[in-house]
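Coming up: chain A.
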Amino acid sequence: MKKKAAIIACAALAVICLVSGGVYLARTAGVKAPGEIKVKGIFIEGQSGGDAETLNWILAADATSFSYVGHTLDSLATYDNDFNIQLRCLAKDIEVSPDGLVYTLTIRDDLRWSNGSPVTAEDYVYTLKNLMFSDWLNYPYKGDWQEEVNGEKVFVTPEVVNETTFTITRKTVYPEFVYTLYDLTPYPKYIAQKYEGDAEAFMRAPEFNNLSYTGNLGPYRFKEWNRNDRFVVERNPDYYLGKDVGAPYFEQYIIKLFGTSATRQAALEAGDITYTSIEPEQVIKFKGLRHIKVYTVPTSGYTILAYNQRANGWEGLKHKEVRQALSMAINKYGITQNILLGFAEPAFSFIPKVSPWYTEEGIVKYGVDALYDKQKAAEILYQLGYGVRQADGSIKVTDKDGKLLQLVLVVNVGSKPAEDMAFFIRKELLSLGIETEIKLVPWPTLLRGYVMNAVPGSKQEPAYNNGPEAVSQERWDFILMGFGTDPLAPSGSHVFFTTDGGLNFMGFSNPKVDELFARAKSKEALDKTVRQQVYAQLSRLLSEEQPVNFLAFHRANRGFQKNVMGIEPGVNMGYNYHLWYFE
Partner candidate 1 sequence: MRKGWLRDYILKRLLYSLIIAWGILTVTFILVRVGPSSPADKYLANIAARGQDPSQVIAAIEARYGLDKPVLQQYGEYIFNLLRGNWGWSLSTSMPVIELIKHHWIYSFQLILLSSLFAAIIGILIGIYSAVKQYTKADYAFTFLSFIGISIPNFWLGVMLILVFSVKLGLFKTYYDTTLPLFSLANLKALTLPVITLGTGMLAAYVRYTRSAMLDNLRKPFVTTARAKGLPEHIVIGKHVFRNALLPLVTIIMFDLGSIVFGGAYLTEIVFGIPGLGQVSFNAIFANDYPVVVAITLIGTLVVLLVNLVTDIAYTYLDPRIRYE
Partner candidate 2 sequence: MQSYSRNNIILRVNDLKTYFFTRRGVVKAVDGVSFELRQGECLCLVGESGCGKSVTALSILRLFDSPPGRIVGGTVVYNSTDLASCPDQELRKVRGKEIALILQEAQSALNPVLTIGDQIIEQMKIHLPLSTDEARFKAINLLREMGIPSAEDVLNYYPHQLSGGMKQRVLVTMSLCCDPKILIADEPTTAVDVTIKAQVLDMFHQLKTKRQMSLIFITHDLAVVAEIGDRAVVMYGGRDVETAPVSEIISAPAHPYTAGLLECLPDLSREMSRLNSIPGMPPDPSKMPPGCTFHPRCPKMIDICRTQEPPLAEISKEHKVRCHLYA
């Protein structure tokens, strides 16, 4: 629990992407051609975030479970460091009908289950229709496959065309639905049928818990899973992408779990493991080690400070100018340099720099350079009536009635950088005269007590956005948390920023933003240039509106033993990991 990262959106997605393979032939100088590479060695990845819950992925809630399964089971496609689509189980890219409603998917014809039978379109359609959409199995993320038609949620319609082709038909246009499709993995119909209708039996099915069905669908095959210790997969010689080049080149791939990040990093330093992520403080040390190579790569994760614009937050936060003034008072370079030690960049809007949809033009950069100005911030607040001029001429920010402003900042316990940022922000606000109480709470408490809301006095079940009148149980003014924007499908972020967005817990509402997100999901956005424009407008608008204070985009540090070859550093550097090898 304590180590649960605070990054909400796309957490599962991002990890899947990291570990999936790709048809990529190394062209970098000095790298051997595929034929010369010998299969040898065991690749050990160190993790300290807790074990996976299940290999029966349809029941999994956590990203770790998906990442384990991903070693043995490819999705339909992934993308490289430049977000180019890399086909996996697909024979060719997904075709979208001109009206944007029908998606035609063609899978490879050389995919085999473990019993030798081919993987067919029927398996995919069965997985969707009979498992993911079913009532008996309660697939928790079925919402990804639903659309709203006449106020009702309905599932999309999958249909088999032939052995290798199937279609998915929507009733509403959603240009970025294709990225949901890329992540699809199948269950074998011939096994799953045995358990259909019996959730208990399905949960306990040995084939699914031992991944004994995955055939040639992944670079590795399941070998052993010792809970809280190690997940071991061994080289799959039949891997459909690797057969021809002899990949993958590791005998085994092991995920080794550690109790603390300190011991995990110590293990890399001692050479006991091959790869693990490095915390900012440790980077310089590891970069100085001869046997270690550290890659600093961008991520799509970012940290925000949400402003409560609901009835139980400080009334001032409802005003755009107040939010802007507060954002102006918080030094983003202070966060990226002093707390994250340079392994971050200031964020100003919701689309990360790594995304193909990123546009810098016109973005309002609060919190840096000219727009980091505490005096000006105080002046603005004073003008709005939130402050008193003191004897020495300086302004002390107060509530409208001149009283001391005491605000509540909530952050989840366990994330040290987030905690540091909370203290940093408190200090910045204190210099305006605003006192901030920091509440460090466990993750479920944060969600249940502060994020979830309901209309007082109603019988509503608490949800993340129960309408403009809803408020959370506990009073709060700021929540510091990790966010994420899918770099390929930023429209997914509508849940945060549209008036009725499912995760708009801060109660932000702006008709223009609603309209732009609607356009990004509309038929006209099928045209990528239109979508690019829409996103550029959205980025500008949100950077100015400050529904939340976008604080920083993070960079990750990944440390490898130096003898690992074939690595292409980047945002999704694991996409070709089946081609990595030991020197």
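Picked so that all candidates are chains of the complex that A comes from, given by their letters.
Keep in mind that, in the parts below, contacts are C-beta pairs under 8 Å (C-beta built on N, C-alpha and C of every residue); 3 or more make two chains touch, one makes a residue touch a chain; residues count from 1.
Small disclaimer: the values here were computed from a predicted structure and weren't measured.
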Here the complex member from 1 or 2 that touches chain A is candidate 1
What part of chain A is in contact with candidate 1 in the complex they form? 1-2, 4, 8-12, 50-51, 53-56, 59, 61-62, 138, 140-141, 143-144, 199, 203-204, 209, 226-230, 256-260, 262-263, 266-267, 269-270, 272, 443-444, 447-448, 451-452, 461-465, 484, 494-495, 501-503
